[in-house]
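Here it is, the structure, as structure tokens.
Presenting subunit A:
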Amino acid sequence: MKRIGSLLSLALVIALLVSGCTAPAPSSTGGGEAASAPAETIKIGGAFNLTGELSSLDVPAANGAKLALAEINAAGGVDGKQVELIIRDGKTDPATVANITTQLIDSDKVVAMIGFTDSDSALAAGPLCQEAGIPFITAGATSPKLPSQVGDMMFLTPFGDNVQAAVGAEFAYDRFGPKAYLLWDKGTEYTTLLADYFKTRFTELGGEIVLEDTYQSGDKDFSAQIAKAKSLGEQPDFYYISAVPDDIGTTVKQFREAGITGPIVGGDGYDTPLLVEVAGDAANNVFFTTHALMDADNGSEAVKSFIEAYRTEYGHDPENAFAALGYDTMKLIVDAIQRAGSTDGAAIAKAIEETQGFPGVAGELNYSASEHVPRKGVTMIEVKDGKFTLAAEMVPEKVPAP
Partner candidate 1 sequence: MSSCFAYVRPTQWLRLDDARSFADSDSRQTDQSERTDAARLDNGQILLQVRNLSKSFRGLLALQGYDLTLRAGEILGIIGPNGAGKTTLFHLLTGFLTPTTGTIHFRGEDVTSAPPPVIAEMGLTRTFQNIRLFDSLSVLDNVMVAQQLHTSYAFWETIIGWPTFLRKERSVRQEALDLLALMGLADQARRRADELPYGGQRRLEIARALATRPAVLLLDEPAAGMNPHESDQLHQLILDLRREFALTIVLVEHDMRLVMNLCERLQVLNYGEIIAEGLPEDIRRHPRVVESYLGAAH
Partner candidate 2 sequence: MDDSLSRPVSVAQPTTWQRYAGVATPLLLLLLVTLYIQGASSAYIQRVWIILGLDIILVASLNLFNGFTGVFSLGHVGFMAIGAYVSAILTLPLEKKAINLPDLPAWLAHIQLGFFPAILIGGLAATLVALAIGRPVLRLSGHYVAVATLAFLVIVRVILINATPYTRGSRTFSGTPAYTTVWWVYGWALVTIYVAWRVLRSPYGRAMLAQREDRAAARSVGVRVLRSRMWAFGISAFLTGVAGALWGHYILSFSPNAFYFAETFSIITMLVVGGMGSISGSVIGAILVVLLSEVLRNLEGGFSLGVVQIPPLYGMSQILMAILFIGILIFRREGLLGGREIDLTKLFVVDYWRSVFRRKEV
Partner candidate 3 sequence: MLRLENVEVFYGNIRALKGVSFSVREGELVTLIGSNGAGKSTTLNTIVGLLHPRQGAILYEDEPIHRLSPFQMIQRGISLCPEGRRIFGNLTVDDNLRMGAIQRRDPEGVRQDREWVYALFPVLAERLHQLGGTLSGGEQQMLAIGRSLMSRPRLLLMDEPSLGLAPVLVQTIFQTLQQLKAQGTTILLVEQNAHQALEIADRGYILETGRIILGDAAATLRTNKLVVQSYLGG
């Protein structure tokens, strides 16, 4: 019992420690990671799932944001005040995600929050920010429903999936024809939404889905699905595959190895160097919709310098589109704070709504009071000889309702 007594007292001490750590004390003693912390700073919360299943998406986004932060502070911050990005790890666990959001709002006293690349987390964090009157911009969740689900403090940096799916459908219909094969990951919201919107828009155009198939998140062997596709009497005009960045290289590789040579079309999940690295030559004749041409040789100046800076900082190319989105999100929020001239949440949100023609690495951002999902051009990329090349810059004719 002695031991248990001491354990209980240990628990008590821990409880005290927790409250000590999290009382509205300066973050330097134990709060999140403080990228820079001079006396007077503007605090922005960065909530990301740095560990757990979503870490391969959130880590690049956080890295992008940190890169932007360094540039901002190097350029003098906001009105002479340095900006501080307090990063906390949601661990891909809903309860922890909500905990860190509360901590950022309540203990760290951030004026605005960015982060997360998935709707689960964004929807767990969003309402808390909404309630506290703090603007929250998600760096990667692409569900166009988010703002309507959360409220007027919720913003997206990427376009909604309905927009890119519509572009994909229109582009492929015109270029390849009306018969499509559709495969998607049924265990992930992003891929499900993308496939749904694609199907809606494509059938609306008069296209036909000749075969529809699914796989489970975590599946790495697509041979059964491929054999099924190959057993189609006549091959479709193109293959629309909705996959997350971690899967797409594998999927394309295995499709090509099985002798399927037709065009493969998809969304911004394809925007990762893994596509070419994993699939190699097999990646040719792949088309996908994304935010901007992220290519160190052929991209815009902004893109080139972003890639350069990212390489210098982290030793490798941006892992996927989320790196650029994280970068843009950070830049956008700071820009909005500067324009608002205040750290009041409502004022910042209003400044975001007034954003027009903001030059992000991943495309130009336009918002309005009714559009918290940015109006953005969609870039269509074609992979040629292992390189991403610009196939088209498009705005969809018609966007499926969110």
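By definition in this document, contacts are C-beta pairs under 8 Å (C-beta built on N, C-alpha and C of every residue); 3 or more make two chains touch, one makes a residue touch a chain; residues count from 1.
Candidate selection criterion: all candidates are chains of the complex that A comes from, given by their letters.
The shown structure was predicted, so the numbers you read here are calculated from the model rather than taken from an experiment.
**Student:** Which option touches subunit A in the complex, given 1, 2 or 3? Just the number is fine.
**Tutor:** Here subunit A touches candidate 2.
**Student:** Hey, which residues of subunit A end up touching candidate 2 in the complex?
**Tutor:** Subunit A reaches candidate 2 through residues 1-5, 7-8, 11, 14-15, 17-19, 21-24, 28-34, 50-53, 87-89, 91-96, 98-99, 102-103, 105-107, 119-120, 123-124, 127, 143, 149, 186-189, 192-193, 216.
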